[in-house]
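Other chains of the complex are left out, but the ones given are in their true place.
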Amino acid sequence: MSKNIALLTDFGDSDNYVGVLKGVILSINPDADIIDITHKVEPQNILQASWILKTSYKYFPKGTIFLSVVDPGVGSNRKRLLVKTSDHYFIAPDNGLLNYIFEDIEKIINIENSRFFLDEISSTFHGRDIFAPVAAYLSQNKYDLEEFGRNVDINEVQKLNIITPQKANSQIVGQIVNIDHFGNIITNIPASFLSDSTKLYLKELSINICKNYTEAAKGELLAITGSSGTLEISQNCGNAQNTLSLKIGDQIKIELE
Amino acid sequence: MSKNIALLTDFGDSDNYVGVLKGVILSINPDADIIDITHKVEPQNILQASWILKTSYKYFPKGTIFLSVVDPGVGSNRKRLLVKTSDHYFIAPDNGLLNYIFEDIEKIINIENSRFFLDEISSTFHGRDIFAPVAAYLSQNKYDLEEFGRNVDINEVQKLNIITPQKANSQIVGQIVNIDHFGNIITNIPASFLSDSTKLYLKELSINICKNYTEAAKGELLAITGSSGTLEISQNCGNAQNTLSLKIGDQIKIELE
């Protein structure tokens, strides 16, 4: 295990929530190294968080502990998960956030041992009171996973209801899994589905499939293999989302020429 | 003293102001560990900053130095404070920002010794030129507090004009001290004022008092004990502030049923 703890939340950055999380972690393990993935997941958008986590974790050092809190069910009796894969650890509420991590799993623990929690547990901020201290104690490398709670089977945990990308002849169906800061529309459609096509149709728009942004004219929409290997709709020197107004979670249908 | 320096400012994150602060600190003490609380205090909102500081500092390691800069009076002759409490250190302009810290004080210093400042002092950025270097030198653990300036009495420093929460029968008056990223309206009314009530009235709205968000229907307003132990008005899976349009600093009057 490393002493790296990577944070992914919908807490935003205008409150003290993230800062307090870090204070709690450093109070327990002063040697922890904390890295922000982002705290700007759309409030309560579990699908977006799960995609961001999927496309992030492989770039982090082995042993990194991923503390992910998007938690609309805080205070209810949803489970709290500690997951070990071959190379990393994941801590999150049991609501589908770890959906893409379940592809590569060694152990799932239901976090139950309150000796690893803060003394007082609020009903609105388990990130601070439960998840952060658990991550901090785990990063001390002194405890077996089973000390945090009991093993649970993968069938006992929540999955997301995802639209699996499908291709039939020239028709492709998939899902919008993120829309980034530049207005790039990110889908879960593997780039391999596009084979050697040079053009696609989306909502009656004809869009060229390009190798890089500068192949398109300024202001022109383009389709491109994004940095995670899936189809993205972009606009050269512009913001595709301003033109297309799509939503994370939407189904997307395209037709190859 | 630890080598932790926690930052709280209204500098935002779209400029280089925070980055430069960190550069200055690390140039003086390369071993400092810098933690952001938030830099998105509303510009010049001292009340909000003081509340965020109050509800943050206890979660940080002992010895942490809190560098808080919300400073509309920069360049004027307002004092600059270095405060020691039993467990922490606080550096801030003398404008009420440390209001809630004065409950638990050991020493107040008026920062005056320019040997701890940068060589050139601008008239607009004392965060960089004065406060950050002072925090960095302090974190070296080599100087007595008195080397930074003279002792001042608590009566010599600025206080905030806060609305103290009051309860008379079923009527409660308090103040809105923050509105968070999720649209939760945070008051300074202690949860204990609500006793065992199950409903309250705010501006002719009837609002249920809940133990957690999911007790309310989706989209419904609810009252809840927030993560700092005070009354908050929230909306399950929604944004209460979008519905209520309140302002930090506003008086809030509620009536218990």
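In this document, chain identifiers A and B correspond to the written order of the chains, with residue numbering beginning at 1 in each.
Throughout what follows, a contact is a pair of C-beta atoms (placed from the backbone, for glycine too) under 8 Å apart; a residue touches a chain by one contact, two chains touch by 3 or more.
Just so it is clear, the structure is predicted and the values come from calculations on it, not from any experiment.
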Which copy number describes the whole complex, given 2 displayed chains of the same sequence?
3
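Convention: only the chains that are shown with their structure count from here on.
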If subunit A and subunit B share one sequence, what is the angle of the rotation that overlays their CA atoms, in steps of 5 degrees?
120
Could you please state the distance in Å, as a whole number, between where the Cα atoms of subunit A are centred and where those of subunit B are centred?
30
In the complex, subunit B touches subunit A at residues 2, 4, 6, 8, 13, 33, 35-40, 52, 55-56, 59-61, 64, 178, 180-182, 211-214, 224-227, 229, 232, 237, 239
Under the touch definition given earlier, write down the residues of subunit A that touch subunit B in their complex.
11-20, 22-24, 26-27, 30, 43-44, 72-76, 122-125, 128
